[in-house]
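A short worksheet on the structure shown next.
For this depiction, one protein chain was excluded, whereas all remaining protein chains were kept in their positions.
All chains are identified by letter, namely A and B, in their written order; residue positions are counted from 1 within each chain.
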Amino acid sequence: MQATRKRGLHAGGAQRKRDQGAAWRGLPFVLPYLPFLILFGILPAIYALSLAFTTSKGKFIGLKNFTKTANDYRFGPAFEHVFLYTSVWLISLIVFVVGLALMLHSRASKATSTFRFLYYIPGALAGAASVLVWLFMLDPAVSPARFLLEHVFGSTLFVQAIAPGHLPFIFAMIAFWTGAGGWIVVLYGALNTIPPDLEEAARIDGAGAWTIALRLKLPMIRKWIAYMGILSFATGTQLFVEPQLVNQASLGFVPDTWSANQLAYQLAFRYGKFNEAAAVSVDLLLIGLIAAVLIVTRTGLFRKED
Amino acid sequence: MRLTSRSLRFVILALFAVFFVVPMIWLFLAPTKSDGALVTSNPFAFGSFHHIAQAWDHIDAYSSHLYRRWISNSLLYAGSATAIVLATAVPAGYGLAFGTFRGRKLVLTVTLIVMIMPASALVLPIFLELNSLKLIGNVLSVILPFAFYPFGVYIAYIYYSTSMPRDVLDAARIDGCGEWVTFRHIALPLAKPVIALVLFFSFVADWNNFFLPFAVLAKSTQYPIQVGLSDLLSSTPSFNPAAGGGGQSVNIFRPELALATLLAIVPVLAVFMVSQRALVRGLLGGGVKG
Partner (left out) sequence: MSSPAAPTSTASGNLTVWVDAVRLPDAKAYQAAHPNVKMTIVTFDGDGNGATGLQTKIQLWNKAGSGWPDVIFSEQVNDPVWMAQQPFDFAADMGSLISKDITSQWPATSLGQCTVGGKLVCLQDNLAPNVLWVNQKLMTQFGYTVPKTWQDWQALGQKVATEHPGYIIGNSGDSYGAWTYFWGNQCPLESNVSGTKVTINAADTHCTEMATLLDPLIKNGTAPPLGIFSPDFAKKYGGATDKVLLMPGPAWYAQDVFGGTLHIPAGEMTATTPLQWGTDSPITTGQIGGGPWIISKHSANTAAAADFVQWSTTSFNPDPTSKDARPGLPGYAPLQALWLAGLAKNPYFAADPSPALKAAAGLIWQGWQLVTYPDQPVWTNTVVTGLVAGKTLTSLMPAFGKALGQAAKAAGYTVATS
């Protein structure tokens, strides 16, 4: 009895020591990252947030910037545009990216890595670099996709292809073209972390390729898909590059305040209204955060796996 | 039965490949044609090698070899920043995945919030910070902000928290290995795929970033390639009617722009191919028994 108690006490001491150690465990690994997080993440974010609630002279004015920007004649259309765009793009992105990643992963071969490379190449083309490409791709007179433009979009001229009604779909297509490859690479890497023994076991049990993909692999990359969902929702609502590049390609035919993020940018840099721009940015941040919270809580992104 | 599902898979993959690749084929063939031929000839027609050489001469002559400078600048910025990212983000992901320190969830949450914040809202405060540190106009004003890469931290975090078996690490700890040794000898080698991913994405993000370098750099000799390409774009008369009246002396037309673009993506594709090698299957197989 006494021996047990003694061991019990001893165990308690070690446990306390482990608990104390636990309060700091992992921190040294995170420390080098923290200065960057603070300097280029937290402090600027706080500054931007404070801008949204003050005047240019620093006086606190509550929600005035928010109401002022909400009444701007470009605000409503800009947010309508991004919501339509995001719904089209996000769904197609997640469905196609997950689908393609699973398909690629079901048979690893030379063809697989070739396909992965081909899917990725457009991702290397950013901003100004792609203006030229899309000017020609969207002009039915010279585009290799003339058939598609004429029969699906009903356009025989460049100005018809980029008519206002087509824009959410055009931008979704461009954004998918540039962004899908990168996410396919990420998900493919994620699928690679699934122990092959599990897959082997399932195959022995008689599961076909589809079953393995949908019942085994898909749930195991849940966290990755959640992360992709959060980021893509934010990237979608914060659409900037695609309308900006079509604006450049079309010499202003597409307005430079088509999306909410473009509006924020113009408010800040063309008109010098940094406070109002910050208000629009905070609007976008809130939308992104709501989606993030929903996704994080429902998929347990922050929970630690067993 | 299996044959048809395999060929269906191949057909779908191939159709998507066509979608992704066709515009790039066009871009690849564009420098072989003259500006007029770009408009009149078939999109997939091949022009001549002579045109490519001519286009390169024009690009190189632009502002006395400024193009080469832009590329080397981009290599410097993206390379140095990515080195710092690898040193900070991968350990951070590990620490966040396995750590139990107070504030772990806070760091995760704050990182996510900062990632969701529209980047254009952060440029002004970052500029003001760098200005107060007297770094504006210095290349560090580009490299240091680039070295902050929360996306990389999250990739490492998710990777470690979903795929690294705790048993292995716990076993190492019980054996008396310190945290650092565990990380260095067990967690790090097993993380080759995520290191490749973080390296790759960080490099590309830095390579493609336009607005931050534009805002903080003072001289055109410091520009990275993205800012430079924007300059070239504006010197092309068909994109900038205001440049009309001078396009001829500057000699940048659409084929030149196409070539400049193609050359600018070569380093990115090279880094991709190198990192792809690490995305090999079954790296963890054998790490855990039973």
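The rule we apply is simple: contacts are C-beta pairs under 8 Å (C-beta built on N, C-alpha and C of every residue); 3 or more make two chains touch, one makes a residue touch a chain.
A quick note: this is a predicted structure, and the numbers were derived from the prediction, not measured.
Only one of the listed residues, B:47, B:79, B:103 or B:137, touches the absent chain: B:137.
Note that of B:38, B:107 or B:197, the residue touching the chain absent from this view is B:38. Residue A:251 is the one among A:91, A:214 or A:251 that touches the chain missing from this view. The set of chain A residues touching the chain not shown comprises 72-74, 135-136, 139-142, 157-160, 163-164, 248, 250-256, 265-266, 269-272.
Residue positions on chain B in contact with the hidden chain: 35-36, 38-40, 62-63, 66, 124, 127-128, 131, 136-137, 214-215, 218-220, 230-231, 233-235, 237-250, 252-253, in rising order.
We adopt the following convention: only the chains that are shown with their structure count from here on.
Separating the CA-averaged centres of chain A and chain B is a span of 15 Å. Residues 22-30, 32-34, 36-37, 39-45, 47-48, 96, 100, 103-104, 106-108, 111, 113, 115-137, 141-145, 177, 180-182, 185-186, 188-190, 192-197, 209-210, 220-221, 223-224, 227, 230-231, 234, 238, 240, 248-249, 251, 261, 264-265, 268, 274, 277-278, 281-282, 284-285, 288-289, 292, 296, 301-302, 304-306 of chain A are the ones that touch chain B when the two sit in their complex. The touching residues of chain B, counted against chain A in their complex, run 5-6, 9-10, 12-13, 16-17, 19-27, 30, 38-39, 43-44, 87-89, 91-92, 94-102, 104-105, 107-122, 124-126, 128-129, 144-145, 147-148, 150-151, 153-155, 158-159, 161-163, 166, 179-180, 183, 193-194, 196-197, 200-201, 204, 207-208, 210, 226, 229-230, 232-233, 239, 241, 254, 257-258, 261, 264-265, 268-269, 272-273, 276, 279-285, 288.
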